[in-house]
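Partial complex: the chains shown occupy the same locations as in the complete assembly.
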(Lines give C-alpha, C1' and ligand atoms only; values in the text may rest on other atoms or scores of the structure.)
Protein backbone atom coordinates (compact mmCIF):
# COMPACT_ATOMS: atom_id res chain seq x y z
CA UNK A 1 0.00 0.00 0.00
CA UNK A 2 1.33 3.42 -0.91
CA UNK A 3 2.02 6.06 1.72
CA UNK A 4 -0.72 8.16 0.19
CA UNK A 5 -3.28 5.39 0.58
CA UNK A 6 -2.14 4.74 4.16
CA UNK A 7 -2.73 8.42 4.96
CA UNK A 8 -6.12 8.30 3.29
CA UNK A 9 -7.02 5.23 5.29
CA UNK A 10 -5.92 6.86 8.56
CA UNK A 11 -8.16 9.79 7.73
CA UNK A 12 -11.08 7.42 7.16
CA UNK A 13 -11.17 7.52 3.35
CA UNK A 14 -10.89 4.75 0.80
CA UNK A 15 -10.44 4.75 -2.95
CA UNK A 16 -13.52 3.68 -4.91
CA UNK A 17 -13.36 0.92 -7.47
CA UNK A 18 -12.86 2.02 -11.11
CA UNK A 19 -15.82 3.90 -12.55
CA UNK A 20 -18.77 1.82 -13.71
CA UNK A 21 -20.34 3.74 -16.57
CA UNK A 22 -24.12 4.05 -16.97
CA UNK A 23 -25.54 1.81 -19.72
CA UNK A 24 -24.78 3.10 -23.21
CA UNK A 25 -22.12 5.59 -22.13
CA UNK A 26 -18.84 5.41 -24.05
CA UNK A 27 -15.74 7.31 -23.08
CA UNK A 28 -13.40 7.63 -26.07
CA UNK A 29 -10.82 9.38 -23.91
CA UNK A 30 -8.44 8.38 -21.10
CA UNK A 31 -9.33 8.84 -17.45
CA UNK A 32 -5.66 9.63 -17.02
CA UNK A 33 -3.37 10.53 -19.91
CA UNK A 34 0.29 9.83 -19.10
CA UNK A 35 3.06 11.10 -21.35
CA UNK A 36 6.60 10.84 -20.01
CA UNK A 37 6.59 12.45 -16.58
CA UNK A 38 3.34 14.30 -17.21
CA UNK A 39 -0.10 13.09 -16.17
CA UNK A 40 -3.46 14.66 -16.94
CA UNK A 41 -6.60 13.53 -15.18
CA UNK A 42 -9.89 13.95 -17.03
CA UNK A 43 -12.94 15.35 -15.29
CA UNK A 44 -13.97 12.96 -12.50
CA UNK A 45 -17.24 12.94 -10.62
CA UNK A 46 -18.11 11.46 -7.21
CA UNK A 47 -18.27 7.67 -7.03
CA UNK A 48 -19.62 5.24 -4.47
CA UNK A 49 -17.10 2.63 -3.19
CA UNK A 50 -18.33 0.13 -5.84
CA UNK A 51 -17.54 2.56 -8.67
CA UNK A 52 -21.11 3.56 -9.48
CA UNK A 53 -22.04 7.22 -9.53
CA UNK A 54 -22.70 8.68 -6.09
CA UNK A 55 -25.68 10.99 -5.58
CA UNK A 56 -27.15 13.46 -5.00
CA UNK A 57 -27.11 15.16 -8.39
CA UNK A 58 -28.19 18.61 -9.49
CA UNK A 59 -27.45 22.27 -9.04
CA UNK A 60 -25.77 23.79 -5.99
CA UNK A 61 -27.32 25.03 -3.73
CA UNK A 62 -30.89 24.60 -5.02
CA UNK A 63 -30.81 20.80 -5.37
CA UNK A 64 -27.54 19.89 -3.64
CA UNK A 65 -26.55 21.75 -0.46
CA UNK A 66 -23.15 23.35 0.09
CA UNK A 67 -22.24 20.60 2.55
CA UNK A 68 -23.33 17.87 0.13
CA UNK A 69 -21.36 19.54 -2.64
CA UNK A 70 -18.25 19.65 -0.45
CA UNK A 71 -18.59 15.92 0.20
CA UNK A 72 -19.10 15.35 -3.53
CA UNK A 73 -15.88 17.28 -4.16
CA UNK A 74 -13.98 14.96 -1.83
CA UNK A 75 -15.52 11.90 -3.51
CA UNK A 76 -14.57 13.29 -6.92
CA UNK A 77 -10.98 13.70 -5.71
CA UNK A 78 -10.98 10.11 -4.45
CA UNK A 79 -12.27 8.81 -7.78
CA UNK A 80 -9.49 10.76 -9.52
CA UNK A 81 -6.92 9.23 -7.16
CA UNK A 82 -8.31 5.78 -7.95
CA UNK A 83 -7.84 6.41 -11.69
CA UNK A 84 -4.34 7.74 -11.08
CA UNK A 85 -3.42 4.63 -9.13
CA UNK A 86 -4.63 2.48 -12.00
CA UNK A 87 -2.71 4.53 -14.55
CA UNK A 88 0.64 4.94 -12.80
CA UNK A 89 0.69 1.96 -10.41
CA UNK A 90 1.23 3.82 -7.15
CA UNK A 91 0.16 7.22 -5.86
CA UNK A 92 3.63 7.58 -4.37
CA UNK A 93 4.94 8.17 -7.89
CA UNK A 94 3.28 11.59 -7.81
CA UNK A 95 6.09 14.15 -7.64
CA UNK A 96 4.00 17.28 -7.78
CA UNK A 97 0.42 18.31 -8.12
CA UNK A 98 0.31 21.26 -10.50
CA UNK A 99 -3.28 22.28 -11.13
CA UNK A 100 -6.64 21.23 -9.79
CA UNK A 101 -9.71 22.42 -11.65
CA UNK A 102 -13.04 22.30 -9.85
CA UNK A 103 -16.29 22.40 -11.80
CA UNK A 104 -19.39 23.25 -9.78
CA UNK A 105 -22.90 22.78 -11.15
CA UNK A 106 -23.97 26.15 -9.80
CA UNK A 107 -27.08 28.25 -9.69
CA UNK A 108 -26.47 31.63 -11.39
CA UNK A 109 -26.23 33.55 -8.13
CA UNK A 110 -24.22 31.02 -6.11
CA UNK A 111 -20.99 32.68 -5.03
CA UNK A 112 -19.34 30.02 -2.84
CA UNK A 113 -17.72 27.80 -5.48
CA UNK A 114 -14.40 28.34 -3.69
CA UNK A 115 -15.80 26.77 -0.53
CA UNK A 116 -17.18 23.77 -2.44
CA UNK A 117 -13.68 22.73 -3.47
CA UNK A 118 -11.82 23.59 -0.25
CA UNK A 119 -12.29 20.26 1.56
CA UNK A 120 -10.91 18.42 -1.50
CA UNK A 121 -7.89 20.75 -1.67
CA UNK A 122 -7.30 20.39 2.05
CA UNK A 123 -7.46 16.60 1.85
CA UNK A 124 -5.01 16.63 -1.03
CA UNK A 125 -2.57 18.74 1.04
CA UNK A 126 -2.99 16.46 4.06
CA UNK A 127 -2.35 13.32 2.07
CA UNK A 128 0.53 14.49 -0.11
CA UNK A 129 2.02 17.16 2.14
CA UNK A 130 2.51 20.86 1.41
CA UNK A 131 5.34 20.47 -1.13
CA UNK A 132 3.99 17.72 -3.37
CA UNK A 133 0.37 18.66 -2.77
CA UNK A 134 0.58 22.39 -3.53
CA UNK A 135 -1.55 23.23 -6.54
CA UNK A 136 -2.92 26.13 -8.51
CA UNK A 137 -6.69 25.98 -8.62
CA UNK A 138 -9.74 27.38 -10.29
CA UNK A 139 -13.19 26.57 -8.97
CA UNK A 140 -16.05 28.19 -10.81
CA UNK A 141 -19.69 27.65 -11.67
CA UNK A 142 -20.99 25.84 -14.73
CA UNK A 143 -24.47 25.86 -16.16
CA UNK A 144 -24.49 22.06 -16.27
CA UNK A 145 -22.17 19.08 -15.83
CA UNK A 146 -22.33 15.55 -17.31
CA UNK A 147 -25.17 13.49 -15.78
CA UNK A 148 -26.06 16.57 -13.72
CA UNK A 149 -23.18 15.81 -11.33
CA UNK A 150 -22.84 18.54 -8.69
CA UNK A 151 -19.01 18.62 -8.80
CA UNK A 152 -16.32 17.42 -11.21
CA UNK A 153 -12.54 17.64 -10.72
CA UNK A 154 -9.67 17.44 -13.21
CA UNK A 155 -5.94 17.89 -12.63
CA UNK A 156 -2.45 18.04 -14.04
CA UNK A 157 0.45 16.37 -12.24
CA UNK A 158 4.12 15.54 -12.55
CA UNK A 159 5.11 11.94 -11.89
CA UNK A 160 8.41 10.21 -11.22
CA UNK A 161 10.05 7.35 -13.07
CA UNK A 162 9.56 5.92 -16.52
CA UNK A 163 6.17 4.83 -17.77
CA UNK A 164 5.93 1.13 -18.54
CA UNK B 1 -0.03 15.58 -47.62
CA UNK B 2 0.42 14.35 -44.06
CA UNK B 3 -0.72 10.89 -43.01
CA UNK B 4 -3.24 12.54 -40.71
CA UNK B 5 -4.77 14.49 -43.59
CA UNK B 6 -4.84 11.39 -45.75
CA UNK B 7 -6.79 9.57 -43.04
CA UNK B 8 -9.15 12.48 -42.68
CA UNK B 9 -9.71 12.54 -46.41
CA UNK B 10 -10.39 8.77 -46.49
CA UNK B 11 -12.99 9.29 -43.77
CA UNK B 12 -14.63 12.04 -45.84
CA UNK B 13 -13.38 15.05 -43.90
CA UNK B 14 -11.38 18.07 -45.03
CA UNK B 15 -9.65 20.84 -43.14
CA UNK B 16 -11.35 24.22 -43.42
CA UNK B 17 -9.45 27.30 -44.55
CA UNK B 18 -8.05 29.51 -41.76
CA UNK B 19 -10.73 31.28 -39.73
CA UNK B 20 -12.28 34.38 -41.29
CA UNK B 21 -13.24 36.62 -38.39
CA UNK B 22 -16.52 38.53 -38.31
CA UNK B 23 -16.12 42.26 -39.05
CA UNK B 24 -14.60 44.19 -36.16
CA UNK B 25 -13.40 41.13 -34.24
CA UNK B 26 -9.76 41.22 -33.13
CA UNK B 27 -7.93 38.28 -31.64
CA UNK B 28 -4.91 39.45 -29.62
CA UNK B 29 -3.94 35.85 -28.90
CA UNK B 30 -2.53 32.93 -30.90
CA UNK B 31 -4.77 30.25 -32.40
CA UNK B 32 -1.91 27.92 -31.53
CA UNK B 33 0.87 28.81 -29.10
CA UNK B 34 4.01 26.78 -29.71
CA UNK B 35 6.88 26.80 -27.22
CA UNK B 36 9.60 24.20 -27.73
CA UNK B 37 7.87 20.84 -28.04
CA UNK B 38 4.67 22.10 -26.46
CA UNK B 39 1.62 23.33 -28.36
CA UNK B 40 -1.54 24.86 -26.98
CA UNK B 41 -4.61 25.35 -29.16
CA UNK B 42 -6.99 28.16 -28.23
CA UNK B 43 -10.72 27.62 -28.17
CA UNK B 44 -11.88 26.82 -31.72
CA UNK B 45 -15.43 26.83 -32.99
CA UNK B 46 -16.95 25.09 -36.02
CA UNK B 47 -16.01 26.52 -39.43
CA UNK B 48 -17.37 26.06 -42.92
CA UNK B 49 -14.81 24.91 -45.55
CA UNK B 50 -14.18 28.56 -46.55
CA UNK B 51 -13.21 29.51 -42.98
CA UNK B 52 -16.38 31.38 -42.09
CA UNK B 53 -18.31 30.41 -38.98
CA UNK B 54 -20.56 27.39 -39.47
CA UNK B 55 -24.07 27.42 -38.03
CA UNK B 56 -26.35 26.68 -36.34
CA UNK B 57 -25.63 28.70 -33.19
CA UNK B 58 -27.26 28.70 -29.79
CA UNK B 59 -27.87 26.58 -26.76
CA UNK B 60 -27.94 22.77 -26.76
CA UNK B 61 -30.50 21.19 -26.96
CA UNK B 62 -33.06 24.02 -27.06
CA UNK B 63 -31.70 25.77 -30.17
CA UNK B 64 -29.16 23.24 -31.47
CA UNK B 65 -29.98 19.51 -31.33
CA UNK B 66 -27.66 16.90 -29.84
CA UNK B 67 -26.88 15.59 -33.33
CA UNK B 68 -26.15 19.11 -34.64
CA UNK B 69 -23.94 19.76 -31.62
CA UNK B 70 -22.01 16.54 -32.26
CA UNK B 71 -21.40 17.65 -35.86
CA UNK B 72 -20.34 21.08 -34.56
CA UNK B 73 -17.86 19.35 -32.25
CA UNK B 74 -16.31 17.53 -35.21
CA UNK B 75 -16.13 20.78 -37.20
CA UNK B 76 -14.51 22.52 -34.23
CA UNK B 77 -11.90 19.75 -34.09
CA UNK B 78 -11.24 20.16 -37.82
CA UNK B 79 -10.78 23.92 -37.44
CA UNK B 80 -8.31 23.26 -34.61
CA UNK B 81 -6.42 20.81 -36.82
CA UNK B 82 -6.31 23.42 -39.58
CA UNK B 83 -4.76 25.94 -37.15
CA UNK B 84 -2.30 23.33 -35.92
CA UNK B 85 -1.21 22.58 -39.48
CA UNK B 86 -0.61 26.28 -40.07
CA UNK B 87 1.36 26.62 -36.84
CA UNK B 88 3.56 23.53 -37.02
CA UNK B 89 3.68 22.78 -40.75
CA UNK B 90 2.43 19.20 -40.68
CA UNK B 91 -0.02 17.33 -38.47
CA UNK B 92 2.41 14.40 -38.53
CA UNK B 93 4.64 16.37 -36.17
CA UNK B 94 2.09 15.72 -33.41
CA UNK B 95 3.73 13.30 -30.99
CA UNK B 96 0.97 13.11 -28.41
CA UNK B 97 -2.40 14.62 -27.74
CA UNK B 98 -2.54 15.40 -24.02
CA UNK B 99 -5.80 17.15 -23.20
CA UNK B 100 -8.91 18.05 -25.13
CA UNK B 101 -11.34 20.46 -23.50
CA UNK B 102 -14.87 20.60 -24.84
CA UNK B 103 -17.09 23.60 -24.14
CA UNK B 104 -20.80 23.08 -24.71
CA UNK B 105 -23.27 25.97 -24.81
CA UNK B 106 -25.73 24.04 -22.68
CA UNK B 107 -29.16 24.56 -21.23
CA UNK B 108 -29.05 24.29 -17.41
CA UNK B 109 -30.60 20.82 -17.31
CA UNK B 110 -28.75 19.30 -20.28
CA UNK B 111 -26.78 16.32 -19.04
CA UNK B 112 -25.29 14.87 -22.22
CA UNK B 113 -22.25 17.09 -22.71
CA UNK B 114 -20.12 13.93 -22.77
CA UNK B 115 -22.01 12.68 -25.82
CA UNK B 116 -21.63 16.01 -27.61
CA UNK B 117 -17.86 15.64 -27.65
CA UNK B 118 -17.62 11.88 -28.29
CA UNK B 119 -17.65 11.98 -32.10
CA UNK B 120 -14.78 14.50 -32.05
CA UNK B 121 -12.77 12.33 -29.63
CA UNK B 122 -13.46 9.24 -31.72
CA UNK B 123 -12.37 10.97 -34.93
CA UNK B 124 -9.18 12.12 -33.23
CA UNK B 125 -8.42 8.53 -32.16
CA UNK B 126 -9.17 7.22 -35.65
CA UNK B 127 -6.92 9.74 -37.34
CA UNK B 128 -3.96 9.70 -34.95
CA UNK B 129 -4.27 6.15 -33.57
CA UNK B 130 -4.71 5.06 -29.96
CA UNK B 131 -1.19 5.95 -28.77
CA UNK B 132 -0.74 9.43 -30.19
CA UNK B 133 -4.44 10.25 -30.05
CA UNK B 134 -5.13 9.28 -26.42
CA UNK B 135 -6.21 12.33 -24.45
CA UNK B 136 -7.60 13.38 -21.11
CA UNK B 137 -10.84 15.27 -21.58
CA UNK B 138 -13.37 17.43 -19.87
CA UNK B 139 -16.64 18.28 -21.58
CA UNK B 140 -19.00 20.40 -19.58
CA UNK B 141 -21.74 22.98 -20.00
CA UNK B 142 -21.25 26.73 -20.20
CA UNK B 143 -23.81 29.45 -19.86
CA UNK B 144 -22.62 31.06 -23.08
CA UNK B 145 -19.81 30.81 -25.65
CA UNK B 146 -18.36 33.45 -27.99
CA UNK B 147 -20.77 34.34 -30.82
CA UNK B 148 -23.23 31.89 -29.26
CA UNK B 149 -21.30 28.98 -30.78
CA UNK B 150 -22.78 25.64 -29.67
CA UNK B 151 -19.38 23.94 -29.16
CA UNK B 152 -15.79 25.11 -28.73
CA UNK B 153 -12.69 22.88 -28.39
CA UNK B 154 -9.22 23.64 -27.05
CA UNK B 155 -6.27 21.30 -26.54
CA UNK B 156 -2.72 20.76 -25.37
CA UNK B 157 -0.30 18.66 -27.39
CA UNK B 158 3.31 17.55 -27.58
CA UNK B 159 5.05 18.00 -30.92
CA UNK B 160 8.26 16.60 -32.40
CA UNK B 161 11.22 18.46 -33.81
CA UNK B 162 12.49 22.00 -33.44
CA UNK B 163 10.27 24.97 -34.15
CA UNK B 164 11.46 27.17 -36.97
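Every chain is named by a letter (A and B) in the order it is written, and numbering of its residues begins at 1.
Quick note on the criterion: a contact is a pair of C-beta atoms (placed from the backbone, for glycine too) under 8 Å apart; a residue touches a chain by one contact, two chains touch by 3 or more.
These numbers come from a predicted model, not from an experiment.
Visitor: In this structure file, how many copies does the full complex comprise, given 2 in place?
Guide: This structure file describes a complex of 3 copies of one sequence.
One rule holds in what follows: only the chains that are shown with their structure count from here on.
Visitor: Centroid from C-alpha atoms only, then distance chain A to chain B, rounded to Å. What do you get?
Guide: 25
Visitor: Mind listing the chain B positions that touch chain A in their complex?
Guide: For chain B paired with chain A, touching residues are 96-100, 106-114, 118, 121-122, 125, 134-143, 156, 158.
Visitor: Please give the residue numbers of chain A that touch chain B in the complex, ascending.
Guide: My answer: residues 25-33, 35, 38, 40-43, 59, 101, 103, 108, 142-148, 152, 154.
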